[in-house]
Every structure is written in structure tokens, then in C-alpha cells.
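Subset of chains shown; positions unchanged.
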Amino acid sequence: MKARVHVTLKPGVLDPQGKAIANALHSLGFDGVKEARQGKVIDLDLDDTDAEAARARVDDMCRQLLANTVIETYRIEVDP
Amino acid sequence: MKSAVIVFPGSNCDRDVAVSLEQTTGRPPVMHWHADPALPEDLDLVVVPGGFSYGDYLRCGAMAAHAAAMTGVRKAAERGVAVLGICNGFQVLCETGLLPGALMRNRDLRFLCKDVHLRVETTDTLFTGHYAPGQVIRIPIAHHDGNYVADLATQCALEDEDRVVFRYCDPAGKVTEDANPNGSLDNIAGILSEERTVLGLMPHPERLADPRLGGTDGRPLFASLLEALS
Amino acid sequence: MTTITPNIIAEHGLTAEEYQRVLDILGRAPNLTELGIFSVMWSEHCSYKSSKKWLKTLPTSAPWVIQGPGENAGVIDIGDDLTAVFKMESHNHPSFIEPYQGAATGVGGILRDVFTMGARPVANLNALRFGAPDHPKTRHLISGVVAGIGGYGNCVGVPTVGGEVNFHPDYNGNILVNAMTVGIAPADRIFYSKASGVGNPVVYVGSKTGRDGIHGATMASAEFNADSEEKRPTVQVGDPFTEKLLIEACLELMATDVIVAIQDMGAAGLTSSSFEMASKGGLGVELTLDRVPMREEGMTPYELMLSESQERMLMVLEPGKEPVAEAIFRKWGLDFAVIGHLTDTGRMVLTWNGETVADLPIDPLAEAAPEYDRPWEPTPPAPVVDAADVPEVPWTEALPALMGSPDLASRRWIWEQYDHMVMGDTVQRPGGDAAVVRIHGSERGLAMTTDCTPRYVRADPVMGGRQAVAEAWRNLTAAGARPLAVTDNMNFGNPEKPLIMGQFVGACQGLAEACRALDFPVVSGNVSLYNETEGRAIPPTPTIGGVGVIDDLDRMATVTFKAPGEAIVVIGERPDTRESGWLGQSLYLRELCGREEGAPPPVDLEHERHVGDVVRGLIQAGRVSACHDVSDGGLLVAVAEMALAGDMGAALTLAAPSAAALFGEDQGRYVVTVPAEGVTGLLAELGTLARHIGDTGGTGPDAAITLGGAEVALSDLRAAHEGWLPGVMGA
């Protein structure tokens, strides 16, 4: 079973990478970019067969390791 | 003073800080392997050194925060043992929750290794007794992720409780935007825990604690610890 | 099974002649795995087929040389029962294709060459050449290469302390990334790659093998063209954390007595490492490929043998000692597998699923490796530029322009991205003549530098070759070090073209002459040929990495002006050129007159040696307070660099100097500062070899360089010098 975790910075937390991307796009001539934010995606290949159990386990992983909840939020997709 | 340095597989300033500790205290620290949860007895100080603990691929310090040795560090901190986190060590301490806030990628996204000036914001700590209040010191930084962030409540608590220990400043001691190498909130370079026994800082005091290396402004930090803890 | 067609042979970079030789050796047609092995072993990169003949002419011995060329790295005695182990290696093509990973894996590879020999790496350097600063690709290449070198070295925890950077449009399509590592090993614990002991286990450690960089070695040996883009998937990704584990685990194992031989898996991975170990020991080797740790499913023997996955090593262990080694590698979280053993058959036998998939004779394959005596033509001599034909730009304009020109501007933007202080022994940081790293726990130091002036080499390969060595020697001397030995990285175009081959031959001759005259032997090196794009060759670039020892760090020199009122003295001018100055191939001529021409400055090796020995003697006797050699940009640039480093001005007393006198690039000169009380004695002693040209003085906002009634503020010089690279990089 596959799971995907999206980790993004909380709104309000300044995103230096996103800002740099927006600047770089502008200097390449892409003017229409109002904002850019960068996040992480972690794709997991799991032994689980039960989607709900998998989601709970991945949620655990996120809280313990994959996201820093001081500055980040996360979202889990489980692909049965 | 009995000290220990935690050694993660990717630590690379463990020896450097051990050298400084031995030079100032006359006693080599115990080098403590990350996989061992039981820290030595009767410690006065634990140092979490700089480096790339486990490669730091996910987030700096994220994996190290779960190392067996960190259970020991947490317990020691609860007992009031002094804990010093330098650079990667600061990141690890934030990730474990021993210090508030987080360290993000530098404002300019580049790794930065250079001497910076710091203003000593408080001398009411185990770590800074040998500095003068407001003293400007020169210490190197070497990091990619030293951009300190915290929410407003944390920011206020740090200020109100006199827990900001070092701020980036210019050579004259002015805390300016230009003197901020990484975009840190309020130019913060180092902070204390609520109990004032845990210090995390991005600059490397152990790198300028030997005249041969071009300066000794880092030395009083170790001397302060020696006096406070012996 | 794949039949070997002429097409497949060509894809493997073998000529018809070379393939015939394969048939002769085997007495049958090879299978695909075997063909792959031949192709990498006989590639330019692994076999040195075009360069071997000339490399043999380099001097490689001295009483302090413990290991010259032929091993993973060179080894020299540095006293106190310690050795310095070092080498330089190129990662040019991969860095052009993927700058971050190409440069990062270049650093990883050279680190492995050094710790394979039992040394703890203590310093990295890098010699970089980029295209024109305004070329659309340059900025991206610089930022990627620099981030990659930093990303790898910083994580591994080895300080990156020095290097050099040049810009020239002829590198637009073919940048150079040469990485050098210096390590320190106990004299009684050097490890070699020569296998011994029939039956001994062959052990694989480190990362798992994936399909990385298959055919990388062949790629590095073929000229670039438009469809190189197609070769992109061969790029390897570096994992510096694993490298760090590998260093620690190997050094821990090396402290025991279980390793018989060890070899990193670099270019051509498992093939060349197993082949070289067995070949050096005159033995055979049998490998069970199923046991190789694999990262991906469905890998074939061909892929396993040719993969260039990074962070892997091959070892031969004492029999029965596998558990000792395994425990250490497991402790560090690394893969460990016994994949075969040594035999007395002299053959390499590979099995897969119980079947033999390759069976090759080792010695014949190694001995029959092609060796070419390629036709070559010398570079026609360039005319000497007459200074009278060169326009005089006032020095107040010329100096700031030069200080902010691409080849002279500050490299701070680059070295601030490298952790140059980790390990706590960097006593001379980047920015001076040589970097100096303290030998841990002592008051002695290792000085190191990398040098080459490609525009000189192109104009006159012999003289340019000499100059590269002389400049490295001079940089070490200027720090107060005793220069001991060099590593070289020979970067050239397509050797099948006689003029290019002539550049290589000439440079080797110049190198050899200088190394001999300066007692500065070559102990390791690397050759990178075919550095061409669309038929356009890079300027010939034989990079020299020099290493020396400082016996007492209290007697180390730096370029920094120390105190006001000290005499500024130039040492090493020849009486006949004292007032003239050599402008051919100078930066003055190129940057201010737009002329890149003429013969380069001659290098008189006897004079070079004499002056260097004098200067080193003065430093060691504590008689000078600062020292800097004169190179790119000439005398006034050298003085300006010392002034900027010390944040202190200089009042020069030269009478009506010409541009040639100020900016000529005559060789064999140093600028020193001497405390006032020592000047008279020094000048009397050195006679015409020394000239007092002014005094230090002036600090703060008013600091300036003054000369002939005019002045340039240090702040303006600093703005030009420090501003250029950040300006190019947009930060």
C-alpha cells in the first residue's frame, strides 16, 4: 500500500525557499507569479493492507518525525 | 566539572568541542555514542555538538531528536544538568522540544561559514558569566539552517524572561538587518530554556577558543561553565 | 544472449583494432559483460592510453616520498612518524551536466582515494574553471558546483580550505572541476591496493549498487557533442552522510590488523577495483555477483560490474577476520558482504545464479591495454610583447579595474559556502597564498595550494607548465612552508589532435623541469582529456596541487599587513627587468587593453629556487612580518591584496613607474613587509635582490594606496574586489 505525505509550512511562516523561487522566476521573466511556496512530499511504500490502519500509522510517523509541527502542517493521502 | 559530548554518526564538531572543553577544564569529556540511552553518572554538562547528526536530510536534527542518547539527555536536563547545543546541537534541541522554536533554511539559502559578531544579551546564565553584559564578541558560524523562527508567544516569552543570550550584531554592537546573516527572528543567535539550564546557539564558540585559530572570544563560554558547575 | 555487433562495439568506445585485440586475448568473442569490462578498463580514463608515455617522464622520487604515482594517492613523510596522503581528481563532464551532483561526487571520490590509504582527510581544495561570466550558463554552473562541493565537504566534516577559480570563454562548454584532498596517516599504517593471499575473502562495504553512472568512465573519455544530453541519466547522486560513515568505519577497521588490501570503487566501480587489486597482486579473483548489495531489482551482471554508485569500497581481509570487520561496518550502519575470494588462476571469474558470466585473464588484459604514442606538434612560439606598444592606463584606474576583474576578484562568495574551519585546525583560512592546517595536537602545519595559469600554458605549454609548478611552490614558500611534493590534474582537449597532444607533451616537459629544479616531485595525479565542445578545446590546464610543511607555526607567514610604518620590500627582481616588466599574457594586457596575446613570462627555475629559499629563510628567521608572492596582476596588485587583507594602506615610493613595472607579471618575486628596525640590514644583505618600495600606513576610512602623488582609497578597492562575484551571482 502506498501513502503520500504532504508537508507544508504553516501559513504565516516565512518561506525562504518559496521567496527565492518567486524571485528567480521573476528574473527569468515570469512576471505573473504572485507567490511561491515550497513543500515536501514523502512517498511511502507500506506493508499494511488496511487503509485506515495505514493512515493512523502514517499520522504517527508525521507527528514523530516527518513534520515539525512547530512550523509545518501535513496532509496524508492513502492510495489503496 | 564532568562533561559528555553526544556523538551521532554524522557529528563532525564533536572532537572540536572536546578539545575546547579539555583546554578550559583540564578534563576531557566523555564521548557518548548516540545509540546508548544511559548517559554517564554525575554529569555536570552535556554537549550536543555541531555536524550533520544523521545526514540531516529530512530536517536538521529531526532524526537525532529520536536517538537513544537523547532520552538520556532529556532526563539529564530534567534533573537540571546543563545542556549546551551548538549549531546542529541547537537544531537537535529544538527538535526534541528542549528549546522552543525551529531553525529554518538561511534567508539566502546558502550555507554560510564566516566570523560574525554577537552581542551578549544576558550574563545571568551558567554559560555567559565570564562575558560582560552587552559585550560584543566575534565567533564563527557555519550552517545552512540557522534562521530561527518562533511564534509570537514564544518570542514574547524569550524576551520577557531574558532568555535571548546572543544576537547577531555589527562590530559596534548594533543589532541591524545587515548584521543578520541568516534571517533569524530578532537577530537571535542563541536562546535558553525556561529553567535557564539549556543553551542552544548557532555560532561555534569552540572554533575561536585558541589564539592559533585567530581569536579567543569563545573561551569565556567554557570558562563560565567551569566556574558555574565546579 | 546479446550478440556483439559492430554497433555495440562502437558504443563501448572500442576501435576495430582494440576489438581485435580482445578477440586475440580471449580466443573467442566476448559476451556483453566481458565487452563492458574491456571497454571501461581500456577507456582513456582508466588506461591512460594517450598520456602514459609522457607521464612516465615526470620526476616522482625524493627521500621523503613514500608512495609515488600508481596507488590511490601519493604519500610523503612529514616527520613525527606521520605522512601526508594526497591527490587531485577531475569531475569535469559530470559537473557540466549536473553541477551540484557532479561536483559533490567529485569531492566524494577524491576523499575515498585518500582515506582508502589509511589517512584521515584533513583538508579539501578545489580548482575550478568556468566560462565567460556573462555566458548564460555560467551563473547556474557556479552556483551548482559551489553548492555541491560545499554540500558534500561540509556534511562529511572535512574543511575546504583552498583552491582557485578562473574564467574564460573557452570553458563555456566545458568547465573544469578538479578536487583535491589531503589526509594524514601514521607512517606505519598505510594501506595499499595490492591483493595477496589465495583464498582470502573479498569484501564489499558501503552503499548498495544501483544503476548509477553506468558508462560514466566511457563518457569521461569521449568528446562532448549535442547529444550528450542523452547521456544524462548516467549522473550519480552523492550521499555525503554515507561517506562520513564509511570514513569512520574504515579508519576504525584500519586500526586493527585485518585488512590485506583495500581499494575504493571509483570510475568503473567494481570492475576496476577488483581488477586492479588482483592485477597488482598477480592473482585471480572470483566474485559471486548475487551477493553484491543491490539497490534495485532486476540488475544484470553487466550493470553490477559497470555501475558507478558512490560511497563503496572493496577490501581483501585476512582469512577468518570477516566478523571483526562486519561488526564495525554494522555499527556504522553500512552494508557489508563477502562477495568472493582470491584465486591463483590469474583470471577474473564472475558468477551469477550459479553460472559463469565472465571469465577473463587479468594480466593479458592489463598488459594489452592500448598505449598510444600520439602524433604531436609543438605550439608555435608567440612573439614577445613590446611594452612600448602597450597603452599606459593610469594606475589609479588600472588598479581598481584589475582588482575587480574576473580572475582577480575576491572568491569570498565561494569559500563562505565551504565550512573551512571544521576540525578546529585551520590556521590559515582561504584568501591567502596557501591554506594552512595544523597537524592535530602539534605546533606544526601542512600548507597547501592549487595553481595553474592556463593563458600562459596555451601561449607556451613548456613555460606554462613550469610556471604552474613554480607558482605552487612559491605559494607554499610565501606561507613559510617547505614545499615537499605535488599532485597534478592534467586537463586538456582531444589528444587525437596533434596540437592538443603537443600542449600535453609541452606541459609535461615544463612540469618535469620545474619539479626537478625545485625538488618538488609528483606523487599522484589524474588526466582528463577530450575537454572539448563542438570541436573547441579548453585552454590547456595542468592544475598543480602542492603540499608543504611548516615546522613551527609561530614562524608562519600571512599576506596581511600587520602594523603601520613597516617597510614594503620586493624580493626577487632581476636587475635586467627591474624597471621594465613583462606584459605578454598579463591580466593588464587582457583586462585593460583587450589583448590576450604574446609570450608568457619566462620562468628561470634557478632564480626561482634561489629567491624562494631566501624568502623562506627570512620567514623562518622571523625577519619579515608579512609575505605574498607576486603573480596575476603583478606587483601593485600584490601590494593591494596585502593592504586589503590587513585593512591598512601603503605609501609607495616608486618613481614614475610604467604600467609594465606595476602590472608586469615577471616571475620569481615576493613582496614582504619588514619592521623598520630590520630594513637596512636586510637590504644590505640582499643587495639587488631586494628593493624598498614604500611603507605601510593608514587605517580606517582614510586608508589608501598612494603613489606618485595620486591615491586610491582602500574602500574603493575593496568595493571593486569584493563586489564583483556577488554581483555576477546576483547576491
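Here are some notes:
So that you can tell them apart, the chains are marked A, B and C in the order they are listed, and the count of residues begins at 1 in each.
The rule is simple: a residue touches a chain if its C-beta (ideal position, glycine included) is under 8 Å from a C-beta of that chain, and two chains touch if they have at least 3 such contacts.
All figures in this text were calculated on a predicted structure; none of them were measured in a lab.
Chain composition of the whole complex (per this structure file, using the shown labels): A x2, B x1, C x1.
Note that in this section only the chains that are shown with their structure count from here on.
Between A-B and B-C, more C-beta contact pairs join the chains of B-C.
Mean C-alpha positions place chain A and chain C at a centre distance of 41 Å. The centroid of the Cα atoms in chain A and the matching centroid in chain B are 29 Å apart. Mean C-alpha positions place chain B and chain C at a centre distance of 36 Å.
Residues of chain A in contact with at least two other chains: none. Shared interface positions of chain B, defined as residues touching 2 or more other chains, are 108.
Contacts from chain B toward chain C in the complex involve residues 9-13, 15-16, 19-20, 50-52, 54-57, 108, 110-114, 140, 142, 144, 204, 206-207, 210, 212-214. The residues of chain B lying in touch with chain A in their complex are 58-59, 62-63, 66, 94-95, 100-102, 104-109, 147, 149-151, 183. Taken in their complex, chain A has these residues touching chain B: 13-14, 16-17, 20, 64-66, 68, 70-71.
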